[in-house]
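Every protein chain of the complex appears in place save one, which is left out.
What follows is chain A.
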Amino acid sequence: MRVRADDPQLKEVLTGAGRAGKDPRDGLVFVARTGLREWAETEDELAQAFDMTRETVAAGGAVVYVVRSAALLGRTEPLDAAVAAGLLSGARALALERRKHNGYSTVVAVADDVEPKSVADAVDLLVATRGANGQAFVLGEEHLGAALP
């Protein structure tokens, strides 16, 4: 799968996840940037997600967004939370839109103490089983007792 991730360790392990190859048809793993403080950089981040998603969908590939659990729960700075929840809604919209075309899009929400290898294993599992299509798959325990968006 094509991988967009800033963290080199995460990028390395995710590159081996899912379908082999880096062509859009092999799918996309997009790891959301964090530490966003200004709207302009947030818009760029969402636009990059859009561009890579559109390209992947046109080629028939699966789309996986990876976000921080804390951001999805709203426990981070506002724009990080907005991107995480926004990408979840994007995955939902895409799953509905591509339902008749066997499309697949999901979100993996990752707690800060989860090992990168576990994220790659989750992506493998999800893409293979099409589990959590259009919904969030949560790794870690930060979400326990809290409502997801």
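Here is the rule we use: a contact is a pair of C-beta atoms (placed from the backbone, for glycine too) under 8 Å apart; a residue touches a chain by one contact, two chains touch by 3 or more; residues count from 1.
The rule is short, and it goes like this: contacts and distances are computed from a predicted model.
Comparing "NADH-quinone oxidoreductase subunit N", "Nickel import ABC transporter, ATP-binding protein NikE", "Short chain dehydrogenase" or "Pentapeptide MXKDX repeat protein" against the UniProt entry of the hidden chain yields the protein name "Short chain dehydrogenase".
From the set A:13, A:28, A:66 or A:81, the residue in touch with the chain omitted from the display is A:81, counting the whole complex. Only one of the listed residues, A:6, A:43 or A:141, touches the absent chain: A:43. Against the chain not shown here, chain A presents residues 39, 42-43, 46-47, 50-51, 53-54, 57-58, 71-90, 92-97, 134, 149.
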